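A single protein chain has been omitted from the complex, and every remaining protein chain is retained in its original position.
Each chain gets a letter, A and B, in the order it is written, and its residues are counted from 1.
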Amino acid sequence: MAANTWHRLRDDRGARIAAGVLATAAIAATFAPWIAPYDPTLQPDPVGLRLVSPSWQHPFGTDPFSRDVLSRILHGARVSLGVAAGAMLLSVTLGAALGALAAVVGGWVDGVVSGLVDVLIAMPRLLVVIALVATFGTLSPWWLVALIGGSGWLTTARIVRAEFRDHLQREYVLAARALGASRWRIVWHHLLPAVAPQLAVAAALALAAVIPLEAALSFVGLGVQPPLPSWGNILLDGTDYLTTAWWLVVFPVAAVSLTVGSALVMADRLRVAIAGEERDL
Amino acid sequence: MSTLLEVRELVVAYDGRAGQARAVDGASLDVARGETLALVGESGSGKTSLGRAILRLVPVASGRVRFDGDDVLGLTGDALRRFRRRAQVVFQDPNASLDPRMRVGDVIREGIDIHALASRVDANQRVERLLVEVGLRANDAERLPHEFSGGERQRIAIARALAVEPEFLVLDEAVSALDVLVRRQVLDLLAALQAARGLTYLFIAHDLAVVERIATRVAVMQQGRIVECAPTAALFAAPASPAAQALLAAIPRIPW
Partner (left out) sequence: MNPALLSVEHLQVDAGGARGAAPKPILRGVTFAVQPGETVGVLGASGSGKTSLALALLGLLPPALTARGRVLFEGHELLTASRGARRALRGRRLSIVFQEPLTALNPRMRVGAQVAEMARAHGERDARRAMRGAVDMLGRVGLPEADVRAWRYPHELSGGERQRVLLAMALLLDPALLIADEPTSALDVTVQAQVLELLHALQRERGMALLLVSHDLGVIATSCARTVVLHDGLVVEDVPTRQLLTAPEHPQAQALVDAVRPAVRSA
């Protein structure tokens, strides 16, 4: 990204706050085993410590199995954010690659990719993923990454294809061809840097889309399986106690909302910063 | 003088399909080594398409192009790449022909990198020498295109073309978008470079007045064909074709 966009972002209050939230979540997720006060799967006293409301010893309370909720949220962050990040990277990379291929090679390849996008985009992603997961039964988080990520490449592909096609018409690409640049060189040195800002926005939006997707899957029991905690299944564990043990609902929901909201704010601020850069150029 | 470029009955279709309307409809011309052939015509006459076809930048429907004896249209792979070193181009729009995200030094160095003409260190030195040669400063290599004026950007584009040490340069309306003073400076630069490096120019323009200073011969194009070709003085003194006459009549008659 050009220096100007970076400066613009750095000075942007909204971007700084959003980045801060996401960074905190990432750090919490990475260092969960060291930060978490308790073992998230340990059930020390299923009778005595059951459903304790938030206190000094258990800041987020305990769940129906006497497990410390804070520790579960932290470890859940590892899983939820890990799956989300993985799925996001997969969908953005896959989308960019297919969009680039369609734009640069053109012809029947473009026809196939565009056709696929046009057909698949009409299908609601959540239902597709649920159907796929249900077919395969319970899956490891890696498979979740693959399925969620593999279903999300459509918008990115469209964006990258459109941007590439636009830039391919421009005179500086013609100049590169006149210099003898190979197609690969043009893609790598000219087109990708041109589309990188939009990819950053797409990545932020993708993240905002997959975090709730994984949480929803886990909530209905199709995603991450216990005892591995995820924000979705923490919420699942608490469904029978929604009215009595509010901490079982509030904290997972807050975790999801804060991260998704921050990702969306990031996407928006990126877009504004990019628009400012375009003006300068 | 030997002939460097030979074009015979070249046909270029709009959007590349046969049987469509033709941008270039059977054009033929020769360019001698060391000369400046101006190719003039109104917009729509096909002159830009002809220039690009010669450089293999647009598909050719039929015809022949010979560069230093080699058949250009049949080149592929390494041979095509070698041709691209020998025949370069400077485009019209200084705003569009440079990648806005690349530093000027990288823009100029791209050709050197593509053809592996020098090591990293040597390449950067070459870039700095080129910048100075076109009238800019060595440390301009660190800046971005939008920090320069239109005339300066054209100088950068010229430096980029020269980086691969071509023999032949297509100047596609290279000064048309510049204001008169800058235009004069860039034309002077082009003349100096031609003398210093022994370059051959195909100078595409729509304005005969621009051409008068630097062209040895003028080819007039209309509706995809070359309708007249004559030494500059002769064309200005006695234009034979209606197209040439119209272009000459269009030059503002200043009451000196």
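Throughout what follows, a contact is a pair of C-beta atoms (placed from the backbone, for glycine too) under 8 Å apart; a residue touches a chain by one contact, two chains touch by 3 or more.
No experiment lies behind these values; they were computed from the predicted model shown.
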Which displayed chains the hidden chain touches across the whole complex: B
Interface residues of chain B (partner: the chain not displayed): 42-43, 149-150, 179-184, 206-209, 212-213, 232-233, 236, 246-247, 249-256
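One rule holds for everything that comes next: only the chains that are shown with their structure count from here on.
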Touch list for chain A against partner chain B, complex: 2, 170-172, 174-182, 185, 189-190, 193-194, 280-281
Interfacial residue positions of chain B with respect to chain A in the complex: 55, 57, 80-81, 84-85, 88-89, 91, 93, 96-102, 110-111, 114-115, 144, 146, 157, 160, 164
